[in-house]
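With one protein chain held back, the other chains of the complex are shown just where they sit.
The first chain written gets the first letter, and so on, giving A and B; residue counts start at 1 in each chain.
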Amino acid sequence: MNAAIIGQMAISGALMGLVYALIAYGFQLTYATSKSINFGQGELVMVSAFFSLTLTNLGLSQHWGLGLSYGLMVPGGLIFGAIMGLVVERAGVRLALEQKSEGWILLSIILGLFFFSAAENIWGRDDRPFPTPIPEEPFHVLGLAIGPREVAVAVGVLGIMGLIELLKRKTLLGKAFEAVSADRDAAELMGISATRTVMLSYGLSGSVAALAGILVSPITTVGPTMASAIILKAFSVAVVAGLDSGFGVVLVGMFLGALESLASFYLGSGWREAPGLVLLILALALRPTGVFGKATIRKV
Amino acid sequence: MIRQTAVAMMLLAASGLSAADTVKIALTGPFSGGSAPMGVSARDGSKLAIAEINAAGGIQVGAKKMKIEIIERDDEAKNERGALIAQELAAMSDLSGVIGTVNTGVCMAGDKHLMEKGVTKIICPAAGSASMTQWSKAGVKDLSIFRFAAHDGIQAAMVVEEAINRKFTKVAVVFDSTNYGVSGRDDMLDQIKKQGNKLEVVAQEKFNIGDKDMTAQLLRAKSAGAQAILIWGIGPELAAVSNGMAKIGIKAPLIGGWTLSMSNFIDNAGKNGNGTLMPQTFIEEPITPKAKAFIDGYHKTYKVDRIPSPVAAAQGYDSVYLMAAAIKQAGSTDTKKIKEALEDLKEPVKGVIATWNHPFTKWDPADVTTHEAFRREQTVMGMVKDGKVVFGNDADRARLIKSATTATPAKTKKK
Partner (left out) sequence: MKRILLLRGAELVVFGLLAMIPLWVVNPYALGLLTLLAIYGILLIGLDVTVGYLGQVNLAHVAFLGLGAYTAGLVVTKLGLGMAPALLAALAVGLLLGGLLALPALRLEGPQFALATLSFSALSTTALNELEGLTGGAQGLSLNRPPIFGQVLTPPLFYWLCMALLAVVWMLMRNLLASQWGRAFEALRDSPIATDAMGVGTYRHKVAAFALGSGLGGLAGGLYAFNFQYLQPQSFTYDLMIILLLGVVLGGRKSLWGAFVGASVIVLLPNLLSNRLLFQVFSGLGFAAALAAGLQGLYKKTTRPFQALAPVVAMGILVVGGLFVPNTEDWRKAIFSLMLFSVVVGLPEGLMGFLAIFLAKLFRVPHAPLPEPADIDAVLPLRPSDGTPLLVIDDLKRYFGGVKAVDGLTMTVRSGSIHGLIGPNGSGKSTVVNVISGLYTPTDGTIALRGVVLPSGSLFRVAQAGVARTFQNLQLFGELTAMENILVALKGVYQSSLPMVLFGLARGEERRAQAEALALLELIGLRDQALTKAKDLTYGAQRFLEIARALARKPDLLILDEPAAGLAHPDMLQQIAIIQKIHQRGVSIILIEHHMDVVSELCDMVTVLDGGRIIAEGTPEEVKRHPKVVEAYLGQPPEPQLDGGPAPQPA
């Protein structure tokens, strides 16, 4: 096959992979502070996208124009995502962490199930388009068709990740975050509230999920099941990259996305996921803490 | 202990249900999850018809008028739940009939329980061919399962015919990885052979439910030189295909099963969907007063400005009227008598899709069409145009208006 086709596939796969990476980043945020993951993160992506859609339509109905209502919707969606993240933390995670049990896995799944059902009843069961001021017509670079919306995804993903990483390094709150990630007990002794930091991480993670929903919706549509396939990929990316690896998710996400695209081209579309899955099991077997994760020395 | 209580409660509940003087009809289908737009549309269409009938006092059963009572079950498109629901319904002694099911697998796993008990069921709105052919294969002599949907055989024939008529020679067959998609592929390949191998299938591409990036499949189709894409799938993935085609610059038309008329395709494909062709049994255009009343009624009752799946809703609506007519004719709520009446409906039934004149005949294992209501004539080519499905050609439109007002030709048993 010619290089243009391979390039096209790699690029469109990799851009999808960036969305995996962004959601994976949300997993990392909560794992860092609390060693827990919201298994209902996909539902957060979905309800936030629906909420943002409602906001957009609200703006549109008052003739503000798409650009303006989009400007209103993005912060609104992010705040909603953060609130939902806090709800998950309060209702599903905190108790389990206090009891040092693995109940958070179940509670986060159960909350996800509830959000799913609620969304079906509130917003309907159908997939709907998400209006966006960004045009759809692809532009061509070196013979490759690239959609402006995909570029927006890339910019948004890297932008928010960069922003959060910057905050973590430059602000006091961010330092507290890093401290709790490094050693929860020591941080508590230093007067940092671990509970608040975990709340912060869930809020941020919710916002990240909301942004993922907002960015991906114009490409994939909004519907109750919109995130069910993406979320498993995102989880894979987070774990393979290493749950503590920060930007590693970007590389792994893009690699996985491109690999899936190429696999479905060369092996047939039914086997699209197979090479990724095999590589994943191998990567885990060889480097359990993730490709970019820190190797740990067992201490007793 | 919990089990004992549960069993006791089940019995309690079963006895609580058996209030007298109503006709019990079960509506089933996927009301949550990915297939829900179809299941819910069909259910709501059926409920609309039931509300109309009840508002008019109910069905005349023998001497008295009886209202319809709805028993609703969500099968979540899961075979396992479908089987349990079928068992539950089969165990109800006073159930008159069942309407519903979208997913072929659910029919395969569940309908045998209904068949064994002789419970009358009208499969609606979808389900691939296998949902009926399983009975021929098993050589069932007496069947209580009917189907009220344009079966995939008809649809595939029309899709292939359309591609040939448009002078295409090389096509790509694209389908989803579910039972529906794969059996659609088989039907299309079968029809291509039957219609004289005039089309060369240059690529067979599959996608999974939830896939959003179809670049790889489409590039394969494009590089193989496909002039048209024949597609079989459900839901928003179809829109992803259409959008992907626009992105990588495939100008070929998309032709496929009736699900291309669902709002989740049309909305999400936007203008990329224009020109997409699909067989339709009902088009959300108020071409007849009956259709207008139905469409307005649906919009008003369910507070929507467009039916998620007009085809499913209309079929759900008409199937209730068929069932009601059979109950009236049988003069009984006994499901076995209703089945016999359904096989031999004396009076034409006015529906929103057509006026149904003797749609079913006595079951013949060698000929599944005996229990299939739809024939080629009720089906037309629809085309997506600016967010709506319109008639693909005007001759069809005229014909449908005619068939909705005059009775369809009576179905006679083939000899």
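Methods note: a residue touches a chain if its C-beta (ideal position, glycine included) is under 8 Å from a C-beta of that chain, and two chains touch if they have at least 3 such contacts.
No experiment lies behind these values; they were computed from the predicted model shown.
Touched by the hidden chain within the whole complex are the displayed chains A, B. The hidden chain makes contact, of the residues A:202, A:235 or A:292, with A:235.
Contact with the undisplayed chain is limited, among A:103, A:131 or A:246, to A:103. Considering the full assembly, A:118 is the residue among A:6, A:118, A:158 or A:251 that touches the omitted chain.
Chain B meets the missing chain through residues 1-4, 6-7, 9-11, 13-14, 16-17, 31-32, 72-74, 78-81, 83-85, 87-88, 90-91, 104-105, 108-109, 112-113, 130, 134, 177-179, 181-183, 186.
Touching residues on chain A toward the chain that is not drawn are 31, 37, 90-91, 94-96, 98-99, 101-103, 105-107, 109-111, 113-114, 116-118, 120-121, 228, 232, 235-236, 238-240, 243, 268, 270-271, 273-274, 277-278, 280-282, 284-285, 288-290, 297-300.
Here is the rule we go by: only the chains that are shown with their structure count from here on.
Residues of chain B touching chain A in their complex: 31-34, 36-37, 40, 177, 205-213, 215-217, 219-220, 223, 235-236, 239-240, 243, 246-249, 263-264, 267-268, 270, 308.
Listing the residues of chain A that touch chain B in their complex gives 1, 5, 8-9, 12-13, 16, 117, 120, 124-129, 136, 138, 145, 147, 216, 219-221, 223-225, 228-230, 257, 261-262, 264-265, 268-270, 272-273.
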